[in-house]
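Just one protein chain is left out here, and the rest sit where they should.
And then chain A:
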Amino acid sequence: MDTPSQPDSLLSRGSHLSDPSQAYTFHTDLDNLSGGTTETALGASISSIHKISTLNLRHTVDLRAITYGGTVDENLVCPICRCPFVDPVLTDCDHVFCRACIDDALSHGELCPVDRLPLSQATIARAPKMVFNQLDALKAKCPCCGNIFARAILENHLEKYCLEAMVRCPGSLSEQGCTQVVKRRLSTQQCLHYPAQCPDCYETLEQIEMESHRQTLCRDRTKLCDYCEVEILRCEEIEHKAECPDVLQICKWAQYGCQHESKRRDLYLHADDCHFKSIGPMAEMLKVEISSLRDDVRNLTETNQLQERRIKFLESGQRASDRPMDLMDLSLASMPEAASTDSLDSGHDYLLSLLETQQSRLSHLSAELSDFQGKNTMMLFNETLPIKNELAELRSTQQVTCMHVRWLMRFRMQENQRRFGVSPGLASTGGPDGGNGFGSDITLSRRLSDSSRDVITKL
């Protein structure tokens, strides 16, 4: 495969900072193709990017020509080339330079470019790994697509992923064996390196250049506007038509009945004479007004419906609480009437009304409960009061009786003592008199028992 001329021209162009496209070069040698093929064998099934990796070219990025994102730490900038280090080396006087820069400097004199101390190639060593790591992490702008990547992966990005980077034309894989390069963006299509005719100027050129040709280069890319006869770009015809002063336009009050139609540039003349010029704005205003009123009415209807529903449920709740409460009633209460369910348009409203009914019932129940409680307390109080009084009366009576009994007992004992104290022998031996005494005792006890019986009955 011959090396095409295009990459050569890119290589030969001087590296100028203002043009970032020259910050990288790519190489179309045969070795790379074989390398790419093995890569395809490995990753063909993984992604479409890999599928076209046979087309990849080797890219070399000039790290001094790329743009860096943000400000680069001054400590990472070579004092000679004023760029972030490329392949940094450390001198024995502790200064870091790019390998190429210090080689250049030593060829002019064996002095350190910073402190002018003697320096020789032998005392120069590779910079510490840390410096390399910091440099690899620098944010570099891809010279093709402009995205920011770590500097270390930039070359890999250009070689394998960047959509704006050059790759071999897909035609190189087919029988024609196209040797051109295309942007990766276009490499998923067929080979576009075939002659085609420009539809404007009938010039024959490669299809791949057609787009840019029609935009900028084509001599016949312009055409005369059908209305204003101004030259316009063919690809911008639609945009022009939207603002062309000679396009016919209808009056802005056409929807209210104006039949006028004139060129865009003359429309303002008609605006003054239009018969609809006073009606139009009014109609417009009324339209707005009506639509806002309609909105209001709709809102009010909705609110009204909601209120009605609420009233209905409150009423039904009232009725339910008037009825005597029993189990049947409670079970009914847990479910709003079937009739009202029809009017409920959503489950939400249904649940809401259910809740309202239950709430009103609950409040009724609690009111009744407190009522009952009050009544019960009063009743209990009223009933226990006379009982208490009677109890107190009985207690006092019993005490009086007790005193009586005690007095009688003492009286009786004194009587007995007096009697038996005169003839104590009789009393000890017993006799016919004893029977007498006993008999009187019996009457006394009978009397006692009578009085005690009285006490008992009184109690």
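Methods note: a contact is a pair of C-beta atoms (placed from the backbone, for glycine too) under 8 Å apart; a residue touches a chain by one contact, two chains touch by 3 or more; residues count from 1.
In the analysis below, contacts and distances are computed from a predicted model.
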item: Name of the absent chain as recorded in UniProt (options "N-terminal methionine N(alpha)-acetyltransferase NatE", "serine C-palmitoyltransferase", "E2 ubiquitin-conjugating enzyme" or "Phosphatidylinositol N-acetylglucosaminyltransferase subunit A"); value: "E2 ubiquitin-conjugating enzyme"
item: Among A:H27, A:R116, A:K223 or A:R265, residue touching the chain not depicted; value: A:R116
item: Selected from A:H27, A:R82 or A:R185 as touching the chain missing from the view; value: A:R82
item: Residue, one of A:A65, A:L163 or A:M210, that touches the chain absent here; value: A:A65
item: Chain A, residues in touch with the chain not shown (by the definition above); value: 14-17, 64-65, 79-83, 100-101, 104-105, 108-109, 113-116
